[in-house]
Structure formats: C-alpha cells, structure tokens
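With one protein chain removed, the remaining protein chains of the complex are shown where they sit.
Read from first to last, the chains carry the letters A and B; within each, the first residue is number 1.
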Amino acid sequence: MTVNNRFQLRLGRMPPEPRRRGLKPRLPMGSYSICVHPMLLICLVCGLCAGVAFAQGLAPPTNVTAKDTPNDDGKSITLTWDAAAEDSGITVYQILRGTTPETLAEIGALDSAEKPTYVDASVETGIDYVYVVRAVSKTEATEETADSEITEPVQATGQWFHTGKIPLFCAMLIFSAAIVGNIYYARSGKEIFVRRIPGLEAVDEALGRATEMGRSILYVLGLGGVSDPATIASMTILGQVARQTADYETPLRVPCNDPIVLNVVREMVKTAYLNEGRPDAYTEENIFFLTDSQFAYAAGVDGIMIREKPAAVFLQGTFYAESLILAETGNSIGAIQIAGTTSEHQLPFFIAACDYTLIGEELYAATAYLSKEPMFLGSLRGQDWGKVIIFGVLVLGLVLEPLGINWVTTFLQKVVN
Amino acid sequence: MLEKIMNMDRRIVFILAGLAVVIPTLLPVSLPITVSEPTQKLYDYIDALEPGSTLMMAFDYGPSSLAEPEPMAEAVLKHCFDKKVKVVGVTLLIDAVTLADQLMQKVAEEKGAVYGEDYVLLGYRPGGFQVILGMGSEIASIFDNDYAGKPLSEIPMMENITNYEQISLLLDLASGSTVELWITYANAKYDLTIAAGVTGVIVSQMYPYLQTGQLVGLLPGFLGAAQYEKLINSSGKGTAGINTESFVHLLIVGLVIIGNIAYFMTRQRGES
Partner (left out) sequence: MKRQVPLVLCFLFGIVMILTEFSPHSDSQELYKEVGRWYLVITPFAYVIGVMTLVQVHGTRIRRRAEYWQYSYVVFAGMILMVVVGMPTFLNQTPFFQARGISFGLQSPVFEWLFEYVQVPMEATTFSLLAFFIASAAYRAFRARTFEATLLLISALIVMMGNVPIGDYIWNTVMGETPWTDGTSWARQWILDNPNLAARRGIILGVALGVISQSIRIILGIERSYLGGD
C-alpha cells in the first residue's frame, strides 16, 4: 500500500462505483478495502501520520478521461488529464489499464514534463477498458504515488471516414469535378484551344527526317514502371509515333527497362500497325527487354545509338542520372532528339543536350495534343482550371494573411496534413 | 581559331576533365570545408539521440553511384556507433544489399559494434513502397529474417523494434527517387522522421522537402559526406572526393568562361 492510498482513505476519497456491469466499488490495484483488511488499525495510524506528513504533498491526476481515439482504425484509446502544477513534485505518470478495476496493471508511463495525453495503442477493438493515471514522485530516498479515479469503461472503435481529411477530400472533389466537367464540355463538341508545344510539333519533322535518311527511330521510355504516370503518358506518345512509322515503314526500335512495360508496348505498337493496315511491317524483335539495371540500360541504349545511328531519338518518361548519358550520346551522333520528362531535376540536362524538351506537365498534354481527341482535350482544360483554382487560393491567402485572416492558410495546411 | 574554341571537340573536354580528376587524386590537396545548415541539422539530430535509440538506414544506391552515398553512410554509421545508437539497415534496391553488408561490417569492426546487438541488416525485399508501408505496420511482416536468413525473433536487438514507432530517424541514402517514396509513405502515413543523403545530381530536388520540414536534414553529395566527416573529426573518402571535385568544377567554370569570351569576340567581329 502506498502512502498516498492511505491519504485517500483518510479523506474518504473512494473511486466512484462503476456504472456498468455491476462492479463492486473497489480501490485501485495495490489498495485494500477497509472492510476486509485485517491490518485496518495499522493502516489507519500510518495513514493519519502520513496524512499529516504529506498534507501539502502529492495530488492525484484530475479530470482523467478515456475516449476512443477519433479517426483511427479502432486500435487505440486516448487518455487526457489536467496538467499538474510545476511545483507538484510529480516526476512521472504511470498508466494502469484493465478490463475491470480488479485487473488494473501498468501498461506505460509518461514523463511529467510532457503534454498530459497518453495514447494506448495496445487495445483490442470492442472490449471495455478502464484506466487509472498514477502520479509518481520519485526521489533517491522516497517514492510517493497518487492514483486518479477510475475512468468510465471505454471501447475502441474504428471509423469509416477520417474527418480530419475532409479538406483533402473537398480538394480532390473540386479538382476531379473540374476535370470531369471539362471532359463533358469537350464531348459536347465545343472547340478547345491548345497552345503550340514545339516539342510535339517536331514529332513529324523527326519522323520525316528518319524516313528520308532511311534510318531508324529509337524510342526510350525511361526507367519508370507500368504504374508510373509518366511512363503511361510516354506509351501514349509512342502509340502515335508508331502509327506514323507504320505508314512511313520506318524501323522503330524500343529498348525496355521493365518487363511489364515491354509486353504492354509490344501489344500497343502491334495494335497501331494493325490499325494503320500494316501488320506486316511490325517486327516484334525491335521492341525488346534490355535490363532493369539503370546504368547497364544506359550503356545498352548508348551502344544501340553508336552502332545503328538512328536519325531520331525520343527520350520520354521518367529519367534519373542516366538522362545526360543518353542525351549526350544522341547529340554526338547527330540525331534529332525530342525529350520529355516529369523528373524536374533532369530537365536541365535534356534542355542542354536535346533539340526539343517537353517540360513536366507537357508530357501529359502530349496525348491530347497529338490525338486531338475531345475527351483528352477536355481533361487538359480541366488541368488548367485546377491551376486557376490553386493560383486563386494562393493569391487569396497572400491578401488575407497580412490582414490577420488565416482560414485559407489553415485550410491549405489541413489539405497537406 | 575562335570558331575552333567555340566548337571544341568534346574529346578534348573529356581529356581535360579526366586530368582534372586524376591529378588531384594523385597529388591530394586539402581545402577548408564549411558545414552547411542541412548537414549540421542532421548531425545535431543524431547527436541528440539517446544511447539505445534506433536509426534506420536505407541503403538505396547501387554500385554505380556508391562513390557519393557510401562515404555518407560510413560517416553516419561511425557517429551512431560512437553514440551507441542502434542501426537497422534496409534497402529497396537489390544491388545495394552486398554494398550495405560490406560497409556495415567494416565500420562495425572498426568501432567494435556487435551484429544483432548494435546493428542489423534486414536486406532487400521487392515491392518498393509496399515494403515501406508494410514495415510501418510490422517490420516482421516484410522481413521475417535478416539478410543472412536469421529469424528476427532470434536477434536480440529486434526484440523491441516492431515498427516505425521505435525508429527515431530514417536516413535514406539515395541516388534515385526513393526519398520521395519514404516521405510519401513513411513520413506522411506513419509520421516517421526522415533525413536524406543524396548524390549531387538530385540534390536540388530535395530542397522543397527540406523547407517544409519533411526532411530534418540533408547530406548533399560529396560535399555532405565531407561536411559530416568534418563534424565527426574523421576525414575519409568524402573529404578526398570533394577536394577532387573542386578542380573539376573549376575546370568547367573555366571552360564556360573561355567559351563565352570566344562567343562574344566572334559576335563582335560579325557585327563590325
């Protein structure tokens, strides 16, 4: 029995009777009920002495509440209590948990300097738990404790919707609506203006040049996998290029870095040749797996460039440090080079070494630009709407923040976090 | 002559660049190194860790690019072992496993660290971001054993390390896009504190994350390795590398200036 338990006894501070399950009123673990304990008199004497000694001593944590942690998967309960005064002498809080007051046992501790909140992440969903927060004052010579009242039984439950993510959800809905709305707008047959993208205008020039010179076209999809949006965009451009190479009977070589991409690309180029009525011109061996190793791939592609001297080189997709190794080799053989990547750190290399470069989102615009499909053009217009919305919100935030109105900033922070 | 300078054969540039690497390597020089803020932040963070804390080191670089991240890894490992911070090695690239194993063993021998008590190498599992996500729930669900095939349950150090909650810092040593993966899936989803050490080519890509606090520190290429070596008073490959790199940069700057002088002189002649 701790000194402070006796102090509680003396003051008659008993834990409240649990309201559910008909539990008997009991003291926290380590304490003894007055009516059953044979050492009652000794306790009482000690308690009185201690009570006098520690009348100004350790106070138990107050307002202890245990609640199901909001917005979680139903695996935690959050405890909060009032912060103790700085001179309270409390060094640490021990957390005791049980399914009933009789089974209370220590499950963790919290330094008194920290915020008085404890998240118990070791609970099971759907089971009632009760808690006690024990204040501990420890010195080299003595140790005092004071237990809080037992909390109400609480269960951990999982939530189906994270309310903290409402701003993000709203942002997602707004951008999606802008894009889907514009796709419908485009489907209604209204004309959509697309600015000139020199890199895509040059595709015809590159193909024409290769055909005139009787040389091949080398198409490099980068190092991205099939789930990489930049690779998907690159594959779409490849589809458009393949239609034209089928018409011109220009050999199209595609060394792949990813086996799944390889199979998709083969199917895609084959379909393009079929659609153009030239299945005989399709050569499966021209689309092949080289290696998935970054620099072995770069060395392999460089070798192809040096040996075969393609007239046009397309570098479209996700690239890393190999970008300049590829682009400089292409430059050295005098090929017309059209690059495009969303890897913004590789853009300077492409701009320095290639004839044309699609910068960032231009790669995603390529599908719409080359195909002129209304639905693709509509999504492109939706992207621009998205930019206008972001720009508008940023300007609004910049204007309101100096005026002390910060709800825009708060909203954006909530979207990000 | 001016035309020749302007359109200098690239092979001459290659030879000059080669000489700018070889000569300082053979005749080493020592230049004073200034420690930048991102490196200092990482050092301070690790230095403030309590003995017994755990740092997860992701060796996400291949043999091709080891020149820059490896000295960083070596310096940080030395610091951790000196501070009695435990290290859990992991990689998202299959090529890096052997590199990580060799380096950890080497530094551990030098510092007297014991495998299984002071450090562990979990190794590689395919899946990229799925591996990161899986470890957030439970490390053992992804790595049931370590690199050598020993079950995690038999490794004393891993007894109390079950997921990211027991990891004080993740340091990603990368030559590709893995830092973004760690930020997206480990920092955003599991609130894991992340720092990075990356090759010089991708350093500028890291600044947005540094400014937002998603990265608590950053080692930028050879410079970062050299700065960390300076902070732990253990000069190594990073310091040697950055001194050599200095002369290559000086050469490129010189060439660019010469090229521009030739360009302006040609243009002036054309105008006159």
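Here is the rule we go by: contacts are C-beta pairs under 8 Å (C-beta built on N, C-alpha and C of every residue); 3 or more make two chains touch, one makes a residue touch a chain.
Treat the numbers as computed from the prediction; the structure is a model and nothing was measured.
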item	value
Omitted-chain contact residue, chosen from B:40, B:53 or B:98	B:98
Identified contact with the non-displayed chain, of A:158, A:198 or A:392	A:158
Missing-chain contacts mapped onto subunit B	8, 10, 13-14, 16-18, 21, 31-34, 36-37, 62-67, 95, 97-99, 101-102, 125-127, 130-131, 133-134, 137, 147-149, 200-201, 203-205, 207-208, 211, 220-221, 223, 226, 242-243, 245-253, 255-256, 259-260, 263-264
Residues belonging to subunit A that touch the chain removed from view	71-75, 125, 158-162, 165, 168-169, 172, 175-176, 179-180, 183, 226, 229, 232-233, 235-236, 239, 258-260, 262-268, 270-272, 275, 285, 288-289, 291-296, 298-299, 307, 321, 324-325, 327-328, 331, 342, 344, 347, 349, 351-353, 359-361, 363-365, 367, 375-376, 379-380, 382-383, 386-387, 390
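To be clear about the criterion, only the chains that are shown with their structure count from here on.
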item	value
Centroid distance [mean C-alpha coordinates] between subunit B and subunit A, Å	23
Subunit B-touching residues of subunit A, taken from the complex the two chains share	293-295, 318, 320-321, 332, 343-345
Touch list for subunit B against partner subunit A, complex	10, 62, 64-65, 95, 175-177, 199, 201-202, 204-205
